[in-house]
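All protein chains but one are shown in place.
Think of it as A, B and C in the order they're written, each chain with its own count starting at 1.
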Amino acid sequence: MTGLISIAFKSAAIAFATMPFQPPAASSIAGSVDGLYYLLTGITLFFTVLIFSIIFYFMVKYRRRSEDEIPEETHSPLALELTWTIIPSLICVVLFVWAAALYVRNGRPPASSTEMYVIGKQWMWHIQHPEGPREINELHVPIGEPVQLTMTSQDVIHDFYIPAFRVKKDVLPGRYTSLWFQPTEVGTYHLFCAQYCGTNHGEMIGWVYVMDPADYANWLSGGEKTESMSQQGERLFTQLGCNSCHSTDGSSTGRGPTLAGLYGQPQKLENGQTRVVDETLIHDAIVNPSSIHLPNFQPIMPTYQGQVDEEQILNLIAYVKSLGSQERTNAQ
Amino acid sequence: MADAAVETHAPNPSGFAHQYETLEQQHDAGRLGMWLFLATEILFFGGMFTSYIIYRELHLPAFETGSRLLEVRFGATNTAVLICSSLTMALSIRSAQVGKSKGTIIFWLILTMILGAAFIGIKLRFEWYHDWLEGIVPGLSWTYSGPYQSGVQMFMCFYFFMTGLHALHMVVGLGILTVLVVMAARGRFTPHYFTPLEISGLYWHFVDIVWIFLFPLLYLIGGRYTLGGH
Amino acid sequence: MSTATANLQEIPAESRVNYLNASYGIRSWLLTLDHKRIGLLYLGTITLMFVIGGVAAVLMRLNLMEPQGALMEPETYNKMFSTHGIVMVFFFLVPSIPATLGNFCIPLMIGARDVAFPKLNLMSWYIFVTGCLLMTYALISGGVDTGWTFYPPYSSIYAHTNVVAAALAIFIAGFSSILTGLNFVVTIHKMRAPGMTWFRLPLFIWAMYATSIIFILGTPVIAVTLLLLGLERILHVGIFDPSIGGDPLLFQHLFWFYSHPAVYIMILPGMGVISELIPAFSRKKIFGYSFVAFSSLAIAIISFIVWGHHMFVTGQSIYAGLVFSSLSFLVAIPSAVKVFNWTATLYKGSISYQAPMLYALGFIGLFTMGGLTGLFLASLATDVHLNGTYFIVAHFHYIMVGGAVMAYLGGIHYWWPKMTGRLYPDLWARFAALVIFVGFNLTFFPQFVLGYLGMPRRYAVYPQEFQALNVMSSAGASVLAVGYVIPLVYLIWSLKYGPEAGPNPWKATGLEWKTPSPPPTENFEEVPIVTYDAYEYPTVRAGVARG
Partner (left out) sequence: MHDAAHNPEESKLVDPTEHIVPVSTYVMVFIGLMIGTGLTTWVAYIDLGKWNTVVALIIAVCKMLLVVLFFMHVKYIRSLSRIVIIAAFFWLGIMVALSLSDELTRKWEMNPAGWGPRLGLNSQVVSSKPDTLA
């Protein structure tokens, strides 16, 4: 035991000498988050030092000098009470507004983001590029380009966390969450799972490679040739017989809505709700179709739960999305 | 002094406990204690009601379909049974308050127990047992093949958790009533001391109120007017 | 009253009948209805649970000395941190001050003979012990690996450990909390001595009242939530199951509806203790009594509307995030008011450095840091980076250990002479306080840095670069562990060898110091009549209070 501890201390001493005290800041938002972080650190330091020094000063100055000493009474002026109620309130208001504005701004991806897809499963990250390449526990991205991740989980809740980019988002089963970042420094950064997900939670880690655009293009075309996600989706669409009820060219089959141009459009459901056709809605429609009942159709679609996995559903979604953009292209 | 103090821990026949100054203080304390317990109960059922409201909003058509699987006539009958039992409970307290004989108090208490038992009987025999046979008990007997399968399953989960928890409170209530009957038979209740009766009554009425909300939320607001249509 | 007190001071404690020697034998303890004895029963029980949770913590810290894990497999490590979390939160911190010091002190401080419902009080203890036994069973028969948060679908479908037993244990222990809280509220409302008006109550009573509100209104929600989780696990179908349209985030909402206020269950009584200690050891009336009193109630109420800040990155709606963030900042204000008032109480006081005061001053410093680092997590943009990392771990340990445990130890040291009639060696006590303060900071300060660097919590293995800070933290943990053992030794020692304390060793003003130590079973020879406010030291000097 002692041997173990001494070895640990030795290796720690080496590590300490080379240890950074700040994580790398490699995304467009990292600087702004750090700015707020330093402000908060400053406030914390100021008040901690203030309280500690006042306590120490009083402790020395007003130490008990005789056992039976009873000090004079002092009064607590209302003005003082109000001062130290109002000043913290104002600080809080400033902090809230600052942090919220930053959060809203940082949470909003630019219109022209590259889309990528993430599936979390115990205990690995599965990442899919729309062009086809897949990665496990690695994510290659080009520098300077905003990337938007659409993420879901195949089992429990995970959390996609890249400290260097200051981004984090839970990855939930049965839902899609999204996250975006714009890398600004070439390099290799940690990718962590930050939501406890079972036995090997600590090993659900990987690397993010930020590359020059040219390197990235090389990397994309370097691997073996694969079909793009929407092509794979199209194949699956035919295999599963989806086309017997859903047309892809705008024509009507009478049994189900056409999928052409559907993506991104609001749909009025039978129960009066209006939902926009997004990833979550398509996912629900495939695994739990009875929850998406459209007014002009019979609820006859069977569930495909268990027949398609999350990866295949993402391919189908990519295909539906590609139909949407085709229609818009035609219209232009 | 100390011996006397220890002895006073044993409740004396009139039900007055040593830590209080007056019987009125003791009565008030008992009543406040029970109200606080009911506040706890409100939040306890509240957790389920909150979940139910949220899910109903998320899965409205499925929840309406699920609701129509329940039989209103049994729900309504049980509501009436429980209201009757609340009345008899209130009358038993009143009998103690005005100094009626212990026979009268026991009569109303027993009647309350019979009505409570009737509620549970109807629930078991005509509802849960039939649900079991029809295969609409999630996790135990599930063969439902109508529309909105998963959403209906969710609704039935709520139905059984909520009514089950309510029935459990009824059973506890019946236990409390049994104790009250024994106390009444021993002549413990007088116009000056009926705190156990009164605070048990509060509990019984509370269980009634929970059902007053469960009945419309589970049975009635499922768009029954569309039955057979569409 | 004056003659009675004067006479009692002359009689040595041994020959006087008090609550400890009024009756003997196991039976007299297990069937006791005396709030003071029940307080001691809780003290023993939670100390045992603290040992279980503490051993788990030590093993975790040892394992984290090496990036690949020095001692155990990840599965074992996961069970360790779950054990530590569940036991420390539900079986130590939540009952710590309320069930021990609250039970012991509330009737004494308000001048009552006992709590309002003594039998219910004993029943609460038995319920709590049942919960403890079931939890211990869950740990022995395979353990739990879900963390104390029990998030589904991991806990409901994927975990292979004893989730149901652990959830049931917490469910049962929850009822003990509810009944204790109910008992306290009724006691404070209905059992106060003549003249003890609301604004003459010691601030500890205000804090316990606020805590009890959370017990009564929060605990049932976690109870029903864990019940639903257990049923879902048993039946394999339930309302959090995503495959039938269930929302795992709903569990988190219900869970944090209780578990965020539960943090205030831990810290509010601590604040109450500190509000007793600071006046007692500076012999000053508390600065801004009504501000301190009402800030307790404000914290209790606000604590219920901030829970969503645990969920900023979980896929909660951004609008809910904005609402919860703004509400979360509100908690900072009453907390700040308390800190400033405690500090101002010292002004022109007569400050002694006896052990309870050292704990109190340590509390103010550590709570200030813990509270301010909370601002990082209420701020949306920084929370995104820090959530789920060691920053969180450091932050809540500053509140729960630096805050609640320091206050608990301070309170134990303050009321120990009243409980046992004995004094402990003050020099050792001051030394222990210092060791705990140093060990605590060494353990948890590096974790703030670790969190900012991005090390996620609940990792059994971690990248090499985080090792140095982890070793520092582990070293601090060993100091902290020693710091906790010292009081255990000298307090037990003092039971037999400690000098007699006398009724009022600190020359404090509360009603509990007006009765002999240890107090008689019925607390007071006569019902006291209160004629002056709390912490009236000049009045005490004038001799009015002695009368």
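Quick note on the criterion: contacts are C-beta pairs under 8 Å (C-beta built on N, C-alpha and C of every residue); 3 or more make two chains touch, one makes a residue touch a chain.
In this text the structure is predicted, and so the values were computed from the model without any measurement.
**Student:** So one chain is hidden, and I want to know which residue out of C:171, C:240, C:324 or C:376 touches that hidden chain in the complete assembly.
**Tutor:** With C:171, C:240, C:324 or C:376 as choices, the missing chain is touched by C:324.
**Student:** Determine which one of C:20, C:217, C:313 or C:530 touches the chain that has been left out.
**Tutor:** Answering carefully, the residue with contact to the hidden chain is C:217.
**Student:** Give the residue, chosen from A:177, A:195 or A:248, that touches the chain omitted from the document.
**Tutor:** Missing-chain contact among the listed residues: A:177.
**Student:** For subunit B, which positions touch the chain that isn't shown here?
**Tutor:** So the residues of subunit B touching the unseen chain are 1, 4, 8, 14, 16, 18, 20-24, 27-28, 31-32, 35-36, 38-39, 42-43, 46-47, 49-50, 53-54, 57-58, 72, 76, 79-80, 83-84, 86-87, 89-91, 94, 97-99, 191-193, 201-202, 205-206, 208-209, 212-213, 215-217, 219-221, 223-226.
**Student:** Could you pull out which residues of subunit C are in touch with the chain that's been left out?
**Tutor:** 189, 213, 217, 221, 247, 249-250, 253-254, 257, 304-305, 307-308, 311, 315-320, 323-324, 527
Criterion: only the chains that are shown with their structure count from here on.
**Student:** Which chain's mean C-alpha position is the greatest distance from subunit B's?
**Tutor:** It is A.
**Student:** Cα centroid separation between subunit B and subunit C, in whole Å?
**Tutor:** 34
**Student:** Among the residues of subunit C, pick out those that touch two or more other chains and give their numbers.
**Tutor:** Counting only residues that touch two or more other chains, subunit C contributes 243-245.
**Student:** If I count partner chains per residue in subunit B, which residues reach a count of at least 2?
**Tutor:** 59, 62, 150-151
**Student:** Would you pull the subunit A residues touching subunit C in the complex into a rising list?
**Tutor:** Per the touch definition, subunit A meets subunit C at residues 4-5, 8-9, 11-13, 15-16, 18-23, 32-33, 36-37, 40, 43-44, 47-48, 51-52, 54-55, 58-59, 62-65, 69-74, 76, 80-81, 84-85, 88-89, 92-93, 95-96, 98-100, 102-104, 106-107, 122, 155-157, 159, 161, 163-164, 166-170, 172-175, 177, 190, 192-203, 205, 287-288, 291, 305.
**Student:** Going by the contact rule at the top, pick out the subunit C residues touching subunit B in the complex.
**Tutor:** Of all residues in subunit C, those touching subunit B are 17, 22-23, 33, 112-118, 120, 178, 181-183, 185-186, 189-191, 216-221, 223-225, 228, 231, 234-239, 243-247, 250, 254, 257, 520-522, 525, 527.
**Student:** Which residues of subunit B touch subunit A in the complex?
**Tutor:** Listed in rising order, the residues are 59-62, 147-151.
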